[in-house]
Every structure is written in structure tokens, then in C-alpha cells.
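The complex appears here without one of its protein chains, the remainder shown in place.
First chain written, first letter: the chains are A and B, and each begins at residue 1.
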Amino acid sequence: MAILQAQDFSERSPLYPRHVGARLGQLGNAAVVAGYGDEDESAQLQRCALIDQSNLARVGFRGSDAAEYLRARGYRLPERPNQAQPQDDGCLVARLSQSEYLLLGSLRDAGSRIQQEEAGWQLGDSANYLLPRQDSHAWLLLTGEQASEVMAKLCGVDLRAEAFPPGSVAQTSAARINVIVINAPQGELPCLQILCDRASASYFWDALLDAMAEFDGRAAGIDALL
Amino acid sequence: MTAFNRLPAPMGLLIDRDRPLAFSFDGKAYQGLQGDSIASALLANGRWLMSRSFKYHRPRGPLSLAGQDANTLVQLPDEPNALADMQALAEGLEVGGQNFAGSLDSDRDALLGHFSRFMPVGFYYRSFYKPQGIWKVWEPIIRKKAGLGVLNLKFQPEYHDKAFLFVDVAVVGAGPAGLSAALHAANTGAKVLLVEQQPYLGGALAWARFDLEGVRAGALRERLVEAVEQHPNIRILKEATCNAWFVDNFLPVIQGTRLYKVRARECIVATGAFDQPVVFRNNDLPGIMLTSAAQRLMKLYAVKPGNRAVVLTGNDDGYLAALDLHEAGVAVAAVIDLRDAPADGLLVTALQTRGIPHLPGHTVYEALHAKGMRHVSGVDVRRIVGEGQVASDAQRIDCDLLCMSAGYMPVYQLLCQAGGKLAYDDDQAAFSLSGLPRRLDVAGSVNGRYALDNVLLDGARAAGGATGRLGLGGSAEAIFAAEPRVNFDWPIFPHPDGKDFVDFDEDLQVRDIVNATRHGYRDVQLVKRFSTVGMGPSQGRHSALPTARLVARATGRSVSETGVTTARPPFVAEKLAHVAGRGFDPYRQTPMHQRHLEAGAKMMPAGVWQRPAYYGKAEERERCMQEEALHVRQKVGLIDVSTLGGLDVRGPDAAELLERLYTFAFAKQPVGRSRYALMTNEHGVVIDDGVCARFAPNHFYVTATTSGVDRLYQQMLKWNAQWRLDVDVTNVTAALAAVNLAGPDSRKVLQTLCNDLDLSAEAFPYLGVRQGTVVGIPARLLRVGFVGELGYEIHVPARYGEALWDALMAAGRAFDIRPFGVESQRLLRLEKGHVIIGQDTDGMTHPAEIDMGWAIARSKPFFVGKRSVQILEAQPLARKLVGFSLPKGASKPLEGHLVLDGDAISGSVTSCEYSRTLERIIGLAYVGSGQSAPGSHIPIRVEGGEVVQATVVELPFFDPHNQRQEL
Partner (left out) sequence: MKIMPCPLNGPRNISEFTYGGELKQMPDPQACSDDEWADYVFNCDNHAGVVTEWWLHNASSYWFLAERHTVSDEIIRTFDPKELFDRRVDFAQPAARQEVVA
């Protein structure tokens, strides 16, 4: 079997040059890091790990008609801004303002539901405007018990679970760039979903790994999440 | 001096007697113990002289033993100015002295002390300022004499970082008040951070004596420390310094190589109080220390501070210290009380039963020494007959240790930073603090509570207040027992021969402070700046109060009227590495970044973006840039323009919003076409430009300058927060990767990749915009003419950016395509006379100055800046941006070089480059309105002062009828 490469696909993560030594798998129409080495990375994830999910679908909608549009398409929406609502199929809907929503795809369907939301939208007369979040933002997953301590080295918002429980969303600054942080644990695994400016992804990736070093944190792949 | 032996346990709280450490000081080998500080280890070896004073090079030994004085500044291999009483001893540590000529023990510069009368206060200011420039001659000499340590320039930077720390209650100081406050707060469920500067908890409980029997402190400390250490709600940071207080309880706490940015909902400052020295002649000799320092030495390090001690005190604590000394086997030659009697009469009995002589109402008038001033050898004791006055008959008492304490000064620095006011009660010689912000409280001796029960209660009171405000229950009510005063109000005894030091760091004597007031400096802040009192490393911890007293008396005021000098952050010296931390320096890269590197691009910053300047080596810049530009003119080139700002403006009012924000008209702009978009601010100043492409009646895609787009986006949102138009603005700058495929062959290249669009000039003309696909990638295509050739801007979702680049480069191979960089693009647009906003415009440029009158739709009811533009246009034009040219081979002006008009400066060059296409130097410059006609000659002063005569020419320089871009 030929070894998969990021450049086999026309969709590429801004971080693929950083995935040195990674074992790749396919995710939708792109490559994704499955893991580093052959070991199971579950323990690493529980401790402290960083996963690039930039090739997993995500999209935003904004406008006075956005909530109605999304409800009609079967999404349960958070009641207030800066809250996130997990969907039954593993997707996550975060509300960023009175009229703005961010939809994060799930690994379970390789992001296909959210990918279809993006492909199926058309500009019409209703006030519901698509926001190209997959292209504007990189998507990182910071996992493990130490996630909030790692972020405390980069970010001035208290992200400890007692102050930032599951379902919380923070639009803030980390390592001097704008980020969206969502507390969305996967079962027992503490997870911070982090979206940052796509063009700053390399910078932020290195800043995070530097902050993670004291907790023995390292990059990992999605296999251990599945 | 003979070597001192260590005292038996329980003395020596911090040391491990089984772990000896070898180290050296000034080249001589010594042995200390694990847990020692450098200073305690040296004192255990009988080594007192640790430094030479700043100005007179007098021998100095430890004063506070708590890191609060400059007497223990030593040199470490990689670090100058380390505090020997704070720096932990380590195996093999090489420690050196500082600020001496020859050796620390026999410093030739100590002779300077004899000239002190010729070096009065303000000496440096007043002696070296004339003739002009003379300071430059003296400076290196003086700096050497008054120098501190030496930097190791080969030092490898260490890893320093910062971290936020969020807590409910931060308690600064882990003495009895801090421990009490932390426990009480934590017991209500609050998350507490306890910050302690020393490596142990308990503060004075660890070394001071609070009762005659000397049993209470130890037992209490044990109990409190155990409770605090085992409390799940308390996090302890030892050897950590809270270096400032910033608004809303933002506390920088330095521990090791990390700076914690503590954000506390409530803050309790329990920083304690500083022992205050007594001012008398030779009060700086080694062997004279603060009473608390001698107690620390015994209790923490089991070091016997001397064989024969005199205790000079202004309160009862000195008696208790004398008992400590006595029990440690030190002969106490006398307890000298500045007061007429102690508050607690039992203390006198205690001295009597131990045979310790007691001299109430006396003071030390002068400390005595043998030749070389290496150590105190005795004291001249006299009866006090008035404020600062003594009787003439003296008695001499021999001693090798003098413990002194006139009283306490609150460690008020953090509180003053918080806006607290330190008040002094002249009658009681007591301090109080007022005016603290909400959610900041004080407890313990910093709050004027010294009696142990009051101290503990005060901690509980402060904690109750804090937890009450946090909604966890608790109240700040407490009733305190009366306690005796702790400060003697005039512990200053000037000597006719001086050397009665007020400030040890700066070698300032009583007369220096008094003289400063005679020079007319009545304000204590001015006295500080003139005399430098309090400006040394210990920042007035011991000098602020005597200075205030001296200034008060010299100016006929009270201490409360005089006040003390301001305390600013940081509390202790901090390293730049702590402030810098990891030094986050964001950068942005386009999706094609990797390809640029592979193609050998020389990258340059464009704001926070990294962009290819040109492809090639730095030394071949000129050749690469010219060849790239020529290639675009002759064949086809590809440039990454992903950094270009991009905004999607959508909704029924999309056109209306653009009408209001940009100078041009957009309401009737056809779908499928683009228009130039120029933006002015309310001052009528040009602030941005771009291209406005209409893809649907309710959808515009507007480009903006790389550096301007974020600000512009913010301003659009701000305007519409007021106008409430039905429109959505989205910043899609990073979401879209973009290239400009430019050159005569660009259509041919694109045709091989694009099968759903008719690219012919008729179907897709200049300024047309289309949506389609390029190698299957959804794309927005714009026909633009920035570089003046047939060209297509192709904007695609960022995830496909690199694949697009790869496809275009592959398809272009047959047409000899090559990538070009920003520098080449700038040359190409200069040949076309296109202005770059921010480079060819400044904070004053209005449209008429850059010939942009055509881009203003004057019939619109409103656009931002319209009124200002009208006003500006009605005034005569003061300057104008013109194109100029110079023959090949002339000295090339650089950006910023001045344009002259007679003797006056009339403008400056904004862009200039040699054009191989045109074979001459071309540029843009602001010139006076009288110089702007084509054919005018403008003198430009270039490098080295040469003046070249450039000719004003009509723009554009190249392809004047713009035929090439419209092919």
C-alpha cells in the first residue's frame, strides 16, 4: 500500500509541514494525522496532547435568520452566546453572539454533515450568511488533565473546569492571537477545542507545544479519539 | 575572627547538618550546609565582610539577612548583584565580591572615605557638569569606582516563562497574619494562593520571640503551617515574590524562572514590617545588624552571631532578642533601651535574673572598630538628653555584635502602588494606611498590629471580609486589645564627624540629607532625587523613615506633613527575562508559504505576514527583482497575494454600506464588474483602497490593504453599530488564498485549468469578475491591472491555496512561468504610477494630493470624510504627489529623501526604483504645488548630501494608455 501524503489531496491543513513523522489517514477529502508511531496514544491524550483537526469540517452562520435556519435543519442551539451545545451525532454547535453560530463537524461521520451544510448553502434573501470557518480558522484539539494549565501560560481567561465548565465558549486572545476556545470533553477525556486564525496556525502550534513541554505534552493523532 | 560553631538543634530550621557544601568566596574555600544562604554560610565561617559600599568603599556585612539591604550584593559566575542572604548555597558555587580595587579585604578605594567631606551630597551633579562634555571624561572612571557587578557576556539565556494563576483570595506574606488569613479564607471554601518570599512559612514565628519563655512562636508556627500545608484549598508559592500590585488585583509573582500573573478576586497583603536601624556614627560596620537579622541567623541557620553582644532597642522586642542571644551562649554585654523603660516591666526582671546589664534612656553614639574597620569592636554609649542629643560623658562597652532596632516600618510598597496612603502619627510614632481599593485588605504588622493575638485576629478579620464579599460567608468585624507602641520617635544621633549613615546603599549621612534641604529641596521627593536617598537597591526600606524625620525637622514640619517617598514597582529587582517571558511574537503565513521557501524566496515581513520579497539570494536582490519584473512584462508571472485584505459584504444594504464608507459610487455597479474603492476617514485623509467586486446584487467582495484590513473591518462594524443597516460584513482575509497571474501569457496558462469560464477578452473583459472553478477548485476571478499587464487575480478557499499554486506553476511551465515577489510587484506598479496607501500616502494625504479626485462621487448624500474632503478641496493645494525620473546611473534617491524648493523642504520621496523596462530611475514624491507641473525640475537631496535634479513626468511611466492590462 502506498503511504498516504498530505499533498495527495487538494485540501490541505496549514499545519501539514509540521506533521513530521506522523502516520496519516484519510478524512473526507483530505489527510489527517492518525498517530505518531504505532503505540496507542490514549495515555498521552489523557496526560496532555495536541491534535490538528484543521481538515475536519466546520462552518459558521450569522444573521437574524440564522437560528431559524439551523433549527429547521435539525440542530439544537445553545440558549445564550458563548455556550456550546453537543448534537447527538457528535457535531457541536457553539453560539458566538446573539446571531452567530459555529458548527463543528464530528469525526464519527468524518465531518460530512457539516461539510454538506457548507456546500448546500446559497446566498438568498434571508439574513443568514455563511462564514467560511474551515478556511478562516485552524482547528486544534488540546486534550488532557493539564489542558487548562497549558492555556494559563498563553491566555488570560480562567479555563479551569470550575470557572469554565463543559459547554463554555471563550472568544479571547492566546499567545497574542485571537482564538475561540470551547470546553467539549469527550467522555472522560478533558478537551479544549481551539480555533485560531488559519494563517497563524504554525505560530500558534509551536507556542502551544512550547507551553505543553513541562507537562510532557506532545502532538498526537485522531486514532486515539475514535 | 574565629570560626563560629553551629548552635545545637532546634536552632537551624533551614539547614541540613548532614549535607555539607563546599564553596568559595573571593577565591577562598569555605564549607556551608544544605539550606544555608551564601551569607549564612559565610557568617558561620566567621566571614562578615561581604561587600564594599557604593561611594566610600566601606566594608559592609549583612544588615537584614532577609534580602532587604544592599550590603550582601555579591558576584556569581553568571549573575552580578546577587543577594547573598537570599541566594541558596550550592555545591561548588564560586562567589565573588563586587566594587573593590585590589581585594575585598583590602580595597584601595576605601581611601575614598577620607575624602567624603569633599564629596558632599549632589557631588556628581554639581562637580562634573562643567565644562560641557566633561562628564564623558569622568563617567567611565566614576562608573568603575561606583560600579556593581560584572555581566557574563557569554551567558546563555535561560528559559523564562509566564503563567496566569486564578484564585479567589491571594495572601501575600506567610507570617502569622498571612497564615491566619489563608486558613480562615480557605475554610470557607475559597481557593487561596499564599505567596511567601522566603523558603519557609511562618515569618517571624520562625525566628522571633514573642514571650518570656520563648515557647509560643514555635508551637504556633508548627500548628499553623501544618494546617495550611494540608489544606486542599491553599496553594503555596515559596521563594516567590509578589513584585507589584496592579489594578483589579493583578499581581506579578516571580518564582524561579517563572512569572505568575496572578488574578485574585480578593487580595490580602500581610507583608509584615521592616526592622529600622538606629542612626549613629559608624552604624554600618560589619557586626552591626538589625536585631531581627541576628535572630534569623540563630533560629534559621544555627549560626551564633557573636560572642559578646550589645542590643540597642526602641521597643520591647529587643529584650526578648537579648534572651535569645543569652540562651544561644552569647554574652549580652548590655541591653540599651532608647526609651526610659520597657512597656513590660517583667522584661527588666528577666534581664536582672540573667545578669544582663540594662541601660534605659541611652543610645549608642558611636560604634568603635580596630584599624581597617573590618568589624565592630565596641560601642560608645551615652545618655539621651534630648531629641537626637546625648550627654557628653560616655561609657565604652566592648562587643563583637551590635543588634539594633528602633522600631518597625510597614512593608507598605504594594499598598502604595494600590493607591493607599501611608499616614504617620507623630505622637504615637505609628503608621497607618488608608484609601485602599475595594477587594484589597491588609493584615498583621503592615496594618499596625504587632501583638501576636492581634496579628492572628487581624488575619482572620481580613479573611472574613474577603470571603464575605465573595459570598462565602464571613465578616470583617473584630475587637483588638490595646498594644504598646513599637517605634521610638527619634532614633537619629548625628555625630560631628559624620559617618552616621541614613542610607547604606548610597552612603548618605545625616548631613547629606540636611544639606539637601539647605539647598532648597524641602519636598521629600526632591530630596530623594537630589541626594539619591532611597534610590539604591534597598529602595528606602531603611532610609525612608529617617529621611522623612530629618527633612521634617530641617523644614520645621512634622513627619506626617513631610510624608515618605513613593514606592513604585517592582518591589525587588526583577530580570528582563522575567518581564519578557516567552516573548510571543505572532506571524502569519499564507497557504503557499512552503512553496515559497522551496523556491528559494527571500521572505520579508508585511505587517505580521511573511511574504516573498523576491526569489533568490539576498545579495542578488537587484538582479532577481528586475528579472522577475521583466518576466511579467514579457511572459507570465505568479505572485501570492493571499495577504491582501478581503471582506464579504452581503445583504440588502450591502451597496448602501459601501456608498457610505468609500468615496466612489456602488449602487449602480453591475454584477460581474469591479470598481476601484478609495476610503477616507472623517478627517478626509486617505486611509485605504482596494477593489470592490460585485458578485450578486446583495454580495460585494471588497479587497483592502494587507496592513489596513483588520482596522478597516473594525471601523465598518463600528459605523454599522450606529447606522443599523441590514448588512453583514465578514473578514475573509485568511479564509481566501489568492494569486495574481499576470503577464501577456496569463490567459493561455489559465485556459488550461479553467473549463467552466469563457476567458476571452469579450466574455471576461478588464475589470470583469467571475465565479468559477480552476482545476476544480471553486474560485473568484478578478481581472485587475495593478501591475499593468493582462492578469487575473484568483481567490480560492485557503485549504486549496497550495494546490492552486501547484496547478498554476505546473500549467505555466510550458509558458516559462516564474513566481515573483513583493519587491518586483512594487516596481511593476511603480512603472504604472499606482499609489500604495501607507507607502505613498501619510497621515495627512487627502484625495486631491494624489490625483484621486476622479474616485469621489460628489453627488452622494454622504460618505465618511465627505465634508472634510469638500473643505480641503476648497483650499489651495499645499503639496502634490508626482512621478519623477532620473537618468540611469544617477544617484538613486531612497524613500524619505527630501525634495527641496530653494532653501526650503517642499516634500519627500515615497517610492523610487530603477526600472530595467524603462532604463531609468523612476519614483513618486511629494512636491510643492509650484513644482508639480510635468517637466519641472525638482532637487532631491540624496545620501551624503548630494542634490540630484529629477524631472517631474506624467504618470504612468509605462504604457501610458493602459493598453496592456486591457488585452
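Here are a few things to note about the model shown:
Note that in this section contacts are C-beta pairs under 8 Å (C-beta built on N, C-alpha and C of every residue); 3 or more make two chains touch, one makes a residue touch a chain.
Values in this document were obtained by computation on a predicted structure and should not be read as measured data.
Within the full complex, the chain left out of the display contacts the shown chains A, B. Across B:352, B:475 or B:714, the residue that sits in touch with the chain not pictured is B:714.
Residue A:170 is the one among A:104, A:154 or A:170 that touches the chain not shown. The residue from B:471, B:861 or B:902 that touches the chain not shown here is B:861. The missing chain, though absent from the display, is touched by one residue of B:392, B:434 or B:722; that residue is B:722. Across the interface with the omitted chain, chain A contributes residues 81-82, 96-97, 156-157, 170-173, 178-180.
Contacts to the hidden chain, counted on chain B, fall at residues 246-248, 250, 261, 660, 682-683, 713-714, 717-718, 721-726, 731, 861-862, 866-868, 870-871, 873-876.
Everything that follows uses one rule, which is that only the chains that are shown with their structure count from here on.
Spacing of chain A relative to chain B, judged by their CA centroids, is 34 angstrom. Chain A makes touch with chain B in their complex at residues 7, 9-14, 17, 30, 55, 62-63, 123, 125, 127, 129, 131-132, 134-137, 149, 152-156, 158, 160, 163, 175-177, 197-200, 202-204, 207, 210-211. Listed in rising order, the residues of chain B touching chain A in the complex are 161-166, 261, 263, 582, 584-591, 593-594, 608-609, 642, 648, 650-652, 696, 698-699, 726, 728, 730-732, 734-736, 775-777, 797-800, 802-803.
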